[in-house]
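In this view, the complex is presented without one of its protein chains, the others remaining in place.
The first chain written gets the first letter, and so on, giving A and B; residue counts start at 1 in each chain.
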Amino acid sequence: MSDGMSQATADAEPTQTWVGRSIPRVEDAALLTGRGRFIDDLGVRAGTLHAALLRSPHAHADIAGINSEAAKRGPGVAAVLTGTDIKALTSSLVVGVKAPVECWPIASDRVRYVGEPVAIVVASDRYRAEDAADLIEVDYRPRPAVVDPLAAIAPDAPLLHDGFPSNVASDRRFRYGDPEAAFAAAAHRISIDIRYPRNSCTPIETYGVVADYDAAEDAYDVLANFQGPFSIHAVLSRALRVPGNRLRLRTPPDSGGSFGVKQGVFPYIVLIAAAARAVGRSVKWIEDRLEHLTASVSATNRATTLRAAVAADGRILALDWDQVEDCGAHLRAPEPATLYRMHGNLTGAYDIRHVAVRNRVVVTNKTPSGLNRGFGGPQVYFALERLVQRIALTLGLDPLDVIAGNLVPADAFPYRTATGALLDSGNYQEALARGIRDGGLAELKARRAAARAAGRLYGIGYAAVVEPSVSNMGYITTVLTPAERRKAGPKNGAQATATVSIDPVGSVAVHVASAPQGQGHRTVLSQVVADVFGLTPADIRVNTEIDTAKDAWSIASGNYASRFAAAVAGTAKLAAERLAARLARIAASQLNIAADDIAFAGGMVRSRRNPDNALPFSRLAAVSHWAPATLPSDAGTTIRETVFWTPPELTAPDEQDRINSSLCYGFIFDFCGIEIDRTTLQPRIDRYVTMHDCGTILHPGMVDGQIRGGFAQGLGAALYEEYAYGPDGSYLTGTFADYLLPTTAEVPAPVILHMQTPSPFTPLGAKGVGEGNCMSTPVCIGNAVADAIGASDIELPLSPARLAALVRGPEPAPPAGLTIEAMAAGGRELRGEGSAIVNAVPVQIWAMLLNPETLKAVIPGCHSVQKISDTHFRADVTLGIGPVKGRYRAEVTLSDLDPPRAVTLGGSADGALGFGQGEGRITLTPERDATRLHYAYTAAIGGKVASIGGRLLDGAARVIIRQFFTALAREAGGGTRRGGLWAKLRALFRRR
Amino acid sequence: MKPAPFDYVRAESLDEALDVLAREGGDARIIAGGQSLMPMLNMRLAKPKVLIDIMRIGEFARIDDANDRVTIGAGIRQATLLAWPDLKRRLALVALGLPWTGHAQTRSRGTVCGSIAHADPSAELPLMLLALSGAVHLRSRKHRRRVPAQDFFTGMMATTRADDELIEAVSFQAGTERCAFREVARRHGDFAIVACAAVASGHGVRLAVGGVADMPAARDFPRLAGAALDDALNGFAYDLGARDDLHASARHRRDLVRALGRELITEVLS
Partner (left out) sequence: MTRLAAERRHVVRFTLNGTPLEGEAEPRLLLSDFLRHQLGATGTHVGCEHGVCGACTITIDGALARACLMLAVQADGCALRTVEGLAPSPARLSVLQEALRRHHALQCGFCTAGILMSLDTYLRRHRNPSESDIRDLLSGHLCRCTGYTTIVRAALEAAAELANDLTSEDRNA
């Protein structure tokens, strides 16, 4: 196959302009030599303290008490702050729906997800802060948890917030056109149910915050690797109870990836800033990976039912969306934006005039959701493009014909969708045709036919996707009713800012409020501005750090919604052009020609008609500094120009809830061939083709880089990645050994194709491109896998075990006499049973079970047993296997006593590594001069050890439970018959 | 994610290490390559009082090939064994399986004996030790013993090593028998969902499986074919007591044992 080289990166004819060329990045030299300046690379103010967070091991529990006395006495500890301390200094974060619900960055009386902050330790270094955090004792009273969004809706579901009438935070219905009539009249009604999982684009650099508080001026100074949107600045200053001008928020020069995720650092800005205020010192916090995976932020998981009214020829006449969005435990700003970001383009690339929508936003006992690359797109397109495949299958059509037959016509742009988006430009039919031709679809089909003829599993999948970019800051208000919106006042637009300045020697500097995380903004801006001034990119120096105290910025500032190329780069062009126009006036007067005769080229400003009549750019550019009196009176100065640009197309939602949720809409057509190994069920991507129309391409190398990066993340979402939770809300993927990011061995080179239909609405004709493959790739792969195995319903991630369940027939029966223990479906609950012959009569064993001294000898790792009552004991134990050991407080209770025949032994343990509880029924049956001890237990384990040791947990728990019963048998049997008993026990515990 | 405090002992000789072990017992941990232990220290899953670094003990840095056994000292890193010129000839199975252990960046530090001491049920080295009827050479201040692999592993990360013992070496039966290795993991370099090693034995094939039970398991299969082989493999697959976890179902694991087992046995017997 092709090596994935893109057409656009192949060396094109050198053009007159810098824009459009893959010049080397100005960012790279420092990053390649270890001289990057990421937040944890920067020095801090002398005396800065370090924070560590104690987090909840429970998905849902009341906090009955926190004892931090021992922690406060720890070496180097400056303070231990709880929710109560933080609340005294801050206000609740604002919530995006109208409800009497608060949203705090730290729990105080109740925890609602595993990983929710419970206390902050501030100490001289991170090591000592973690030492002290281990010493904090929290008394949790667990509550039932709910993790599934549909279960959360059920009337008897455990409630998370008292301020919501149920776990439904918002329930809105929308109607566009006449969907009821369309459904009634249609030849076919075809629907699909989708569960889109939780995942995250997980940057390799974690969150970081350094905060300082000046009590004299009541002002905060915060450095954070925050990515925007800076509308959050308003949320932060309000939470910190200062006016905006007393919260100086700065970003470091480099940020190690974000993909939306670093928007989610903002609650920690409040926490660390408040901590700095509480201790009167500068405080630094760098999130660790376990914290990040457990509790930073996640994309939403969503349950969707999508129905289509379909004509006999496959034409889609109407859609009916029923989306249940799971935002986790708190509705953090800007949620429920994930659900509304795609509202204008819910019809995808298709011309569908009738749409019904029901959007419900649900809270569950999981980490709060937030920005993530693709933001709402993966969830929507997985439903829509799976439905298109189903329509084709149902009607016996080729999926490609269903796609082609429904696309927005090429002559219809700009096209207003039923739900309000204004699709700016495109030619979807042409993109499809080129993708099929240049991507080699015919060859792929031949390979599928050959593979199938040979009995192999091979499938082809398609996805046609509209990729929105430059979000309308007003789209989120679509969650409000028109009446609520009238009351709140309109919100709309997408202010981009750029400043171009010229110094006294005439060199040009550019500043934008774009906060990149590796996208190469500085390089592209140098190209854009160099073109305007006739300079080279090396002549332009660009700064993309943000300092809210000094820079031009607005609520839309930051790096999200693929807004850079379309909005920010265009605004820099406008700012440069304004200066250039003034420079032209000055040059015209100095060269004695008309302003429209001025050209900027080759570092000179010259007459077009008489190129010899010229001035060096730098000399002209310096005039405003050195000789302002010589400027023509109408020229103005040329020292600095700041442009704020917001497109007029981004209006507020109208009375009919129509919303143009984004400014630009690129188009993507993907297809791929996937073979699935019949033995291992591992999918192998044979070829992946992705055709993009993102308008004008500013830097082909970077555009392809965005596509490949999004593709790899989309592939991860399709095949590997899930933030997994147990039914009790325990979090199961706390390490990179459990949350599986694709590596070089899993990610092939995609074949990238381009066409360029400029956007009429952006200064450079560019559209966003960074998020598209996160939207198109999961469903394209899903469609191919479904095609390969002939499955109608598939769920991501498509792990081999999931595919096995779809592909394999009944399993060969176990050999006679062997029974298999079934685990509770998908459960974290551990069950087991076994029996042993013990060399003692039942009454002896009975007496032992009720004796604290025996219990001390029998409970693994027991240091002490305290008798609370005849049937209640408290123990201090060290439990573990191999090197993994932790100290726990254990409670042992005896109930359902039937002396000397049976007893139920209940136990719970609680410690820094997590908690466990279990119950075992022990029965004693006399057998000759001995006793058969039979036990059956269930156990559940949660907390840190479940998050990071899940793979080993069940086996480890069995080792410990075995230790208990082995010791009991040994203690009772007095050590006789050791060999035989051992062997028997071991055999038993191996389930044979 | 920073370790809790501990004393660090840099042992220059075996006796020094054994003295500290005898004194500190279960409060001490041996650190060699640290590729399994260090993550546990960082996550505070393990909080030993003393860490005994054995990597400067000269006598541990040895591979001995004598009397049909290859003995690998506790200081030998996985990458060193992989680069041993005689590996393919003397330990053909290890040459096949060792590249599946972690990544180049962890094999360059991780030791052979350390992986066996850690006894992860999905790790390749314990599996290969069992398949090759290897032995673990344990040493304490008081005694020295050699435990056959099948007796060494007792459960999930559990072994018969006593608190005052360390592994001074492991030894493999050397030979040129036919063998095969195959592993299925979610991603390249991940812990195995199922790993299978097969070695020709006197009467048939010894098949060892990792990643399924709480420890690696081996069974000797006589020369079988067709339905008889299927039945035997099916019995083995069920006996392993597979469980569902995040990465694979019990059923899928049994399917893999049946399928890979058949492939490997056929390959070794052909």
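Note that in this section contacts are C-beta pairs under 8 Å (C-beta built on N, C-alpha and C of every residue); 3 or more make two chains touch, one makes a residue touch a chain.
This one's a predicted model, so the numbers in the text were calculated from it and none came from an experiment.
Put simply, the hidden chain is in touch with A, B once you look at the whole complex. In the complete assembly, the contact with the undisplayed chain comes from A:35, out of A:35, A:141, A:189 or A:609.
Contact with the omitted chain, checked across A:68, A:82 or A:202, is made by A:202. The omitted chain makes contact with just one of the residues A:115, A:518 or A:763: A:518. The omitted chain makes contact with chain B at the following residues, 1-13, 16, 20, 31, 34-35, 38-39, 41-43, 49, 51, 53, 55, 77, 79, 102-106, 108-109, 187-189.
In the full complex, chain A makes contact with the omitted chain through residues 4, 22, 24-25, 27-36, 38, 40-41, 127, 201-206, 254-257, 259, 288-289, 517-520, 701-702, 704-705, 708-713, 735-737, 741, 743-745, 747, 749-750.
Here is the rule we use: only the chains that are shown with their structure count from here on.
Within the complex formed with chain A, the residues of chain B that make contact are 1-5, 29, 37, 39-40, 43-48, 118-122, 154-158, 184, 186-191, 193, 213-214, 230-231, 234-235, 238-239, 241, 243-252, 254-256, 258-260, 263.
Those residues of chain A that touch chain B in the shared complex are 126-127, 130-131, 134, 288-290, 679-682, 720, 724, 732-733, 735, 737-738, 740, 742-743, 745-746, 799-801, 804-805, 808, 811-812, 814-815, 818, 820, 823, 826, 881-886, 912-913, 944-945, 948-952, 954-956, 958-959, 962, 986, 989-992.
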